[in-house]
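Below you'll find the structure, written out as C-alpha cells, and then a few comments.
Excluded from the complex is one protein chain; the other protein chains are retained at their positions.
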Amino acid sequence: MVKHAKPDLSVNIGSLVLKNPVMVASGTFGYAEEFNRLLDLKKLGAIVTKTITIKPRHGNLPPRTCETPAGMLNSIGLENPGIDNFIKIKLPFLEKLGIPIIVSIAAEDDPGEFYILVGQLDKISAVSAIELNISCPNMQKNILISQDARETSALVSAVRRLTKKCLITKLSPNVTSISDIALAAQDAGSDAVALINTLSGMSIDVHKCVPKIGSWVGGLSGPAIRPVAVKMVWEAYNKIKIPIIGMGGIMDTESALEFFIAGATAISVGTANFINPGASLEIISGLKKYMTDNDILNLSNITGKLKA
Amino acid sequence: MVKHAKPDLSVNIGSLVLKNPVMVASGTFGYAEEFNRLLDLKKLGAIVTKTITIKPRHGNLPPRTCETPAGMLNSIGLENPGIDNFIKIKLPFLEKLGIPIIVSIAAEDDPGEFYILVGQLDKISAVSAIELNISCPNMQKNILISQDARETSALVSAVRRLTKKCLITKLSPNVTSISDIALAAQDAGSDAVALINTLSGMSIDVHKCVPKIGSWVGGLSGPAIRPVAVKMVWEAYNKIKIPIIGMGGIMDTESALEFFIAGATAISVGTANFINPGASLEIISGLKKYMTDNDILNLSNITGKLKA
Amino acid sequence: MEAVQLKAKIISNKKLKCNYWHLEFDSGIIAKNALAGQFIEIKVNNGMDPLLRRPISIHGVSGTKVKLIYEVIGRGTQILSERKPGDSLDVIGPLGNGFEYNQLTKKLDNRKTVLVAGGMGVAPLVFLAEKIKFHRPVVLIGARKKEQVLCSQEFKALGCKVVTATDDGSLGFKGRVTDLLKEFLLENQKTGKPENIYTCGPQPMLKTVAQISHENNIASQLSLETHMACGFGACLGCVVSTKSGYKRVCKDGPVFTGKELIW
Partner (left out) sequence: MEAVQLKAKIISNKKLKCNYWHLEFDSGIIAKNALAGQFIEIKVNNGMDPLLRRPISIHGVSGTKVKLIYEVIGRGTQILSERKPGDSLDVIGPLGNGFEYNQLTKKLDNRKTVLVAGGMGVAPLVFLAEKIKFHRPVVLIGARKKEQVLCSQEFKALGCKVVTATDDGSLGFKGRVTDLLKEFLLENQKTGKPENIYTCGPQPMLKTVAQISHENNIASQLSLETHMACGFGACLGCVVSTKSGYKRVCKDGPVFTGKELIW
C-alpha cells in the first residue's frame, strides 16, 4: 500500500490563512464562551462572532425561536453588547484562543455605522477579518442592503477604503439573483462572500392565531434550507472569482462536502452547533478522512468540482 | 349544548366557486387518474392539472427527483402530452368528476404560446379556470416571467384580454419581493395568485461529485419550505386584494390552517399527495372540525386572521 | 460544573400513568454534578425531524442514575417514550442554574418552605425537596384532575407535607393550586408565614405565585420554561424580561427570583 501524504486542509480567504476551512457561523456560537467545555475551540478554522452593532441592542421580543420541519426560525434581532463592550469583555477570551477571529458587524439605522465600526476594528490586531452582515432579516427593514446590487456595491466600496483587513460580505438568499449581488460585492472589493444568511420565514400557532415568534417574521436555518444554499453557492461560484464561504444546513461531513463541491472555499457551521456542539470538529476530521480516502492532497482540488 | 351550524367551506376564486378550499397542486396529481382508487376525487375542491404546453414535452433527463431534509427536489421539466392530447385523452376523465378543473399552462420558448393555449382552453366548458405557470424553475431559463414585475404584468394583461375564465397566476418564491410580483399580477387583471412554486435548489452526491438530479438544479418542495411559503402568503396578503391560493409543504390540517390564517383563501396540497394520497381529504375533514370546534361558520373568517 | 455532551445508556423508560413517563439513564458525571433545578437537553432521535434537542428537568439522581419524568405532548416526547432500555441517549447536561437554598437557616425550618408545583412542575421540585428535606417543606401540588397529580408519594417519603388541588375537585382542594396557596397562607398567618416559596409549572401559574409571594413579602424562586434552540446560552433565543434586561432562561435561569422577573 502506498503511504498517503497528509491532506492539506488550509485555505486562504483574501489575506487570511485558515489552518482548516471550518468556521462557526455568526450568531450560532455567541462569543465562543458557551462552547468552551463542549469542544476544543482551538481546533476550529475560525470563529465568526455574533453580529455587533455600535450601541448595545436588547434584541427582539420573545419568543425568538421555533422549530420547523428540519429547520428553525429565529428572530434574535441582533442582541449584542455593542462594540465597546464586545472589545472590553468578549474579545480577550477570543483572542486567547489563538485562532482567527472574524467580527461580524451590522448597522442599525444608517449604513454610515459600518464606517465607524470598521474604523474601530481596523486598529485591533486580534481581529483577523470583518464580516459585513448586510443580510440580517431580523431588523424590521423593508429592504436589506444585500437585496440590492447597487447598495451592496456602494457599502462595500466605502468600507473597503477604510481597512486592509480581510473583508467578507454576508449575503441574503432572499433575492432574485444571488450571483448579481455576489458580483457587486466582489467588484466593490470584498475579499470573500459568505452565503447564505437565513431565508425569510414565518410559522403560525393555529390554535391561537398568532405567529410562533414575537417578531412575526424570522430567519429560517438548518438542513431544510441546504438545497437552496448549495444552489446559491454553485450559482455564485460560476460568476465570481473571490472565495465563497458556504453555509446553510451543514450538519456533518457529507453536507459540508456538498458546499465545497458546489464551489465553497470554506464553510460555516450554524444551527448544527445548537444540536451537536461537536459538529464542526467532526467535520474537520471527516474532511481529512474524505481527502485521504480519495487521494486529495489539497482542499482546493474539491472546490467547484461538480461534474455531470 | 348549543347545536352548531354546519360550517361553510365554500370559497370564491374570481368567478369560480369551490365547494371547499382544498385543491391539489399542479404536477403533483398528474391528471388525477393515478389517484382514482386512492381517494374519492369528487370530494376535492378543485384539481389543478400538471402543466400543459402546446407541444408534447419529454421532460428532463433522469434522475428527476431526490429526497432532501423534510423535502424533495424535482426537475420533471414539464413532461406532458401537449394541449391536443391533453384535451383528447386526459380531459374527458377529469370532466366526468364534476368538480372544477383548473388547467395549468406554460410556454416553452415564447410568452406568445400562452395566448394560443388560452385561446384554445377558453372555448372548453370543462375547463373551470386557467393557471398561468410563469414560475417553473425547470425550464433552464435565466430568468422566469414571474421574477420580473413588468413581464408578469405584460403577460397577465395580454392573456386577460383573451378569456373571461377565472385566471390564476402562479408565482415563484425565488424573488426579492413576492408582493411586488403579486401586485403586478393583480393589477394586470389576474383573478387570483397561487403561491408558492418551488424554491430553486441543488443537492450533490459527494461520492461521485455529481448533482443528484439530472438537470443539476431542481425545485425544492415539501414541509422544509413551509415557513417560506407562509411568510410569502402573508406578505402578499398585506399588499393585494385578490384571493391567494396558498401552498408549500402542506401536509395536514394544521399546516393548511397556517396558510389560511396568513391570508390564503384556498390551499393546494402538493408533495403530500406522494406520501399520503389521502392528505387532501383529511384536510377537508380537519378544516370542518376546526371550524366546528372554534365556532367558525365561514372560512373567510379565518383568512388573514393572524394577530399579535 | 460545565455541561458535557455524551451518549448515555437508557436504564429504564416506563409509563407512570396518563401520558406521564419516567426515564432513567446512566451517567456518573451528570449524576454527580447535577443540582436541583438544573436540566438536560436530549436529542430524541438521530434524524432531522424533530431537529432540536428537548429540555427536561433533572428529577433526581441515585448513584450514577439520572432520573427524569416527562409528559408526552408532541412528537419529540412521543419519540422519547419509544426509546428502549439499552438504547443510547444523546444528552447535554447538567444545564442552567439550580435553585438557591443556602439561605435556608441551618436549624430545623419546619414548614417555613413551600413548594408549589403545577402539572409537570413537580419534576425538579422532587429533586429540590430531597436536598432540603431536613426543613420538611410543605408541597402544594396542582393538577387538572386526580389522575394527573404526580409524585405525591415521593414527596411524602421525603417527609414533606403534601396538599393537592385539582381543578375538578377529584382530589384534595377543588380549584387552582394558586388559590390553595392563598388559603394556605391565610391559615398559617398565626403560626408564622413561610419564608421561601419555590415553584415550577405553567407560565400563568408562575405569574400568580410570584404575585402572591410579592403581596405577602415572601421570597420566591421560579423555574421557567421557554422555547430553547440550544439550551446552553449560545443562541439568545430563550430570553425572558427581567429588571436587568433580557436574560437567557437556559443559562441565567431556568430559576429566577420573583423579584427580578418582569411579567
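Quick notes
So that you can tell them apart, the chains are marked A, B and C in the order they are listed, and the count of residues begins at 1 in each.
Throughout what follows, a contact is a pair of C-beta atoms (placed from the backbone, for glycine too) under 8 Å apart; a residue touches a chain by one contact, two chains touch by 3 or more.
Because the structure is predicted, anything quoted here is derived from the model rather than measured.
For the chain that does not appear, the touching partners among the shown chains are A, B, C. From the set B:I89, B:I143 or B:I275, the residue in touch with the chain omitted from the display is B:I275, counting the whole complex.
Mapped onto chain A, the footprint of the missing chain covers residues 69-70. Panel shows chain C; residues 47-50, 75, 79 of it touch the chain omitted from the view. Where chain B meets the missing chain, the touching residues are 27-30, 33-38, 50, 58-59, 62-67, 69-72, 74, 76, 79, 222-224, 251, 271, 273-278.
Keep this in mind: only the chains that are shown with their structure count from here on.
Centroids of chain B and chain C (each the mean of its C-alpha atoms) stand 47 Å apart. Annotation: 34 Å between the Cα-based centres of chain A and chain B. Residue positions 48-49 of chain C each touch two or more of the other chains. Contact of a single residue of chain B with at least two other chains is seen at positions 69-70.
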